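A single protein chain has been removed from this complex, and every other one stays in its place.
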Amino acid sequence: MTPFLSRHRAIVLAYLGMLVLLFLTSFFSPGFLSVNHLRTMAVLAAFVGIVALGQTFVIIGGGIDLSVPWVLNCAAILMTLVANGQDQPLIYAVPLILAAGAAVGAINGAGIALFGVPPIIMTLAVNVILQGGILVYTGGTPPATAPALIQFLAVGRVGPVPVVALLWLTLALAASLLLSKTPFGRRLYAVGTSAVVAEFSGVPIVQTTMLAYTLSGFTAALAGMLLTGFTAQAYLGMGDPYLFTSIAAVAIGGASILGGSGHYVGTIAGAFVLTILTGLLPALRLSNGALLIVYGVVILITVSLASEAFSDLAAAIRGALRRAEPQKGET
Amino acid sequence: MALLEVSAVNKRFGGITALHNAAFRAEAGEVHALIGENGAGKSTFIQILAGAVRPDAGTIQFKGAPFTAQNPSAAQAAGISAVFQELSLIPDLTIEQNIWFRREALTPFGTVRAGGMRRETLALFDRYGFPIARPDREVRRLTLADRQLVEIAKALARDPTVLILDEATSALAPRETEWLLALAANLASEGKLVIYISHRLQEVRHVAKRITVFRNGTTVAEHDTDAVSEDEIIAEMLGRRLERLYPERKATATRRVALRVRGLSAGQRLAHVDIDLREGEVLGVGGLQGHGQRELFQALFGIGRARGTVELWGKPLTGHGPRQRLSGGRDGIALVPEDRRGQGLLLSKSVAENLTLSVIPRFSRRGFLSGSRERALVDDMIRFLRIKARTPDQLAGTLSGGNQQKVIFGKMLLTEARVLLLYDPTRGVDVGTKGEIFVLMRELAAKGYAILFYSSDLPELVHVADRVAVMRNGSIAAVLAGDAISEEGILKAAMSASERSG
Partner (left out) sequence: MTEVGWAKRSVPTRRDQPAVPRRVSRLRFAHSTFLVDRAPFLVACLMLAVLVAIYGALRDGVFTLEELNLDAAASMALLLAATGQTIVLLRGGIDLSIGGMISLGTVIAATEFGDSWTTALPWGIAIPVIGLLVGMTNGLLISLLRLQPFLVTLATWSILSGAALLILPTDGGTLPQGWMAFGNASLVGLSTSVWILLVLFLFWLWFSKTRLGVTIRATGSNEKSAFLSGVSITFVNVATYGLSGFFAALAALYLTTQTGSGSPTIGKDYILPSVAAAVIGGISLFGGRGGLAGTVIGAFILTIIGNLVFVLSVSSYWQPIVSGVILLVAVLASSLAERSARRSVT
C-alpha cells in the first residue's frame, strides 16, 4: 500500500464501500444506475452531506452537535412563515435565517468552550429548547408552503445537473479547502487531537471551537431551508432523521468520533453510502425496520474497519502470512 | 538460590529498543538498588516484573520457578508488588477504598465490609508507621506526596514478597523519606526483597545492600554497595565521565532584566515570589517537589489566576493565557511543559505539524497555508536541533523521548520568544540528547535569551545554571550564585531548619 493510501485508509475504504454498494444494488435493481436515479440520489445525498458538513467540522474538533435536528426544523419553519409562499421576502429571510443558525451554533460553541459544558449536554439542551421554542411560537400547527424559488433550488436543474448538487459541490470544495489549507483547519485538528496541547501551544481554542459550531448551525439552517423546497413545505420532525445520518456519514467517512482526524472528502462518501442504503429500501422490498438494522450493522462494520483493533488484526495476519512463507527469496 | 533471577530480557516498543540483554539477580532479605539514567530501561524492566508489560524474550525465575505474569494481577498474586512513578490510584475513591481495591472483605451480601476495612487499614498504617491521617479522604484531594504514601500502602497491603519502589521518594519531604528508607530496611530484615529505584545516590548508599546499574537498555554492572564508590557508579550510569555531560558555563548574563517578578502568588501553592531573570542568563529553579515550582511556571506562562506584578523586558506583563504569551514575537514567553506527551505534543500528528503549531500565521498567506514556507521552517528547525526523524511526516508519537523533547523545543523556538521557561526539560531523555539540550541552552543564552529552568535533578542544577533560586513553601527561600551553588547548598535551602534534622 502506498503511503498515501495507508495514511488515508479510512477515506479510501469509505469510497470503496460506496462503490461496492453501488455495484451490489445495481444487481438487485436494474434501474439503479440510470441517470435519473443517480440524479435523485445525488440530491438526497446532498441534504445529508450539507448537514454533515458542519457536523464534520464539529467532530474533527472533538465535539458533537446534537442540535442539528431542530436548527434545521426551525430554519425551515421560519422561512416558510416569513416568506409565506412568496419569493421576494427571501432576499432578507434567507440571510437572516442563515445568520440565526450560525448564531445558535455560536451559542453552542460558547457554552462548550467558555463554560466547559460537555458538547453532548450543551447541544442537546439547545436542541430541546429550540424545539420547545418553535412549537410555542407556531402553536404546533404546520406552517405554509415553500416559495417557488426555494423549490427550484431544491429540485431544479442547471442543464443536467441538479442545483442542489452544484451547491453541495461548491460547499464541499470550500469545506475541503478550509480543513486542509487554512489556519482554522490546522487548528481544528489540533484542538480535536488534544485540547490541552493546543492550549499550551497558543492555539485559540475558544475561537476555533466556536467557529466549528457556528459552521454547523449554518449548514443545518441551510439544509433546513433547502429541504423545505424539496418537500414543498416544512413539517414538524423533518430534522430528526438528520441527527443520525449526519453523525453516521462522518463516522463512515473515516473520522474518529474523538476528534483530530478525518476529512470532509470522507463524509461525502459516507453521505452516499447512507443514501444508497436508503435507496435499497424499495429495491429489496425492505421494510423500514430492516433498513434501520442495516444502517446499524453498516456503521458497526465501517467503524470497526477503521478502528485500531482491525489494524492490529490485519498486522497480525500479515505477520502470520509472512512467517508461513520462509523460503521466499532465500537461497 | 537467588529469589529473583532475570536474564537476557529484550523489549521493543515500535521502533525503539527499551531493553536488550537485561539481567538482574537479587536475594531475599535485601534492599537492592536499580540505578540508571532516565531512559536506561529501568521503568520498562520494572513494568515487566510487575506484569504490566510482557518481554519479547528472556527468562525470569522467581522463587525457583519461571515467572510469566500476563497482567498486573497475576504478578501481584505471585507476590510482586510495585509502586510506580505513575500512580495507579482511583481519584474518586477514598484512601482505604484504594488500598483494598478489588480485595475488600465482603459481607454475605457481597457488599464491602466498611468497619472491617477501616480496621485493617488502621492496622496496616500502624504496622508500618504510615504518616497518613484520614483514611476516608478521597484521593483526588490529596497532595502528590500523600498519594505516593497511599500507593505504597496499597502495595504493602498485599504482603508481597518483592516490593518495587520506583522513585518513591521523589515527591516526599525529608521526614517521609526517612520513614520510607527505614521501611525498606525493615522489610528486608523481615526476609523480603525490596527493589529500590532512585536517582538519589546518597539514599541508595544509605539503604541498599547491592546495586545494579542499567545503561541504554542493558545491565552494565552489579556491585555490593560497600565495594563501589559514587563516582564509579555515576561513570557506569553515564558511560563517560561526569564532566563531559555538562557544557562549559560562560558568563553570558547581562544587566538587563528580562523578567522582573514581584509578589507573584497563585492559589494555595504559590505564596510570594520575587525573582529577577536576566538576559543571557540560565536561572535554575530548585527545591523539593511540590513547593510551588509548577505553579510558578504556569503563572508566568499565563495559566491560572495569579496576583502580583511581572515586568517583561521592562514593560508590565498583562494578559492571560499561553496564546498571549506566545504571540509576542521576540517579546514573548515560551514554555516547554512538564508532561511531554500530554501537554507538549500531538502524538498522532506529524513532526512538522507539531513544530509549526504555535506559529501558524507565519506560513499563511492571504488566508491559506503555504506548504513550501512551512516546509522551509520545519526543515530548518529539524536541522538546527538535529531532530532524528525519518521524515518530517513521521508521527511525533513514534519518536524517542529525547527527540520528542526536541520537537517541543523547536515549536517554542519558532515563536522567537526570548524568555524560555523549561520545566524539567531532560526528564526521561537519554544521555546523548540531554547533553545536546544543555548545549542548546547555553547557545541560546549566549544569543541573549533568558532561560528559567526547573530540574528535579540536583547535579543538573548545579552544573548548568548560572544561579539557582531555591523554592520552599511557595516562595524563594534562597538564590545561590557562584561557589554557593552545590547540591548540599540547594538541599539546605530547600528544607526548613526543623526538617534538616538527622
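We call the chains A and B, going by the order they appear; numbering starts again at 1 in every chain.
Just so it is clear, contacts are C-beta pairs under 8 Å (C-beta built on N, C-alpha and C of every residue); 3 or more make two chains touch, one makes a residue touch a chain.
All figures in this text were calculated on a predicted structure; none of them were measured in a lab.
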{"item": "Contact residue for the chain not shown (choose from A:Asn73, A:Gln131, A:Gln151 or A:Ser261)", "value": "A:Gln131"}
{"item": "Per the touch definition above, residue among A:Gly17, A:Gly111 or A:Gly229 touching the missing chain", "value": "A:Gly111"}
{"item": "Chain not shown: contacting residue from A:Val20, A:Val161 or A:Val297", "value": "A:Val297"}
{"item": "Residue among B:Gly29, B:Gly58, B:Gly116 or B:Gly267 that touches the chain left out of view", "value": "B:Gly267"}
{"item": "Where the missing chain touches chain A, by residue", "value": "62-64, 66, 111, 115-122, 124-129, 131-133, 135-136, 139-140, 194-196, 199-200, 205, 244, 247-248, 251, 257-258, 287-297, 299-300, 303-304, 307-310"}
{"item": "Residues of chain B (touch criterion as defined above) contacting the omitted chain", "value": "13-14, 47, 52-54, 71-73, 76, 84, 86-93, 97, 101-102, 104, 106, 109-112, 114, 138-141, 144, 147, 267, 298, 303-305, 320-322, 339, 342, 347, 397-398"}
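What we mean here is this: only the chains that are shown with their structure count from here on.
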{"item": "Chain A-chain B separation of Cα centroids, rounded to whole Å", "value": "44"}
{"item": "Contact footprint of chain B on chain A as seen in their complex", "value": "177, 181-183, 186-187, 189-190, 193-194, 196-204, 260-261"}
{"item": "Chain B residues within the chain A interface of the complex", "value": "321-323, 325-327, 335, 337, 342-349, 353, 357-358, 360-361, 364, 367-369, 411, 415"}
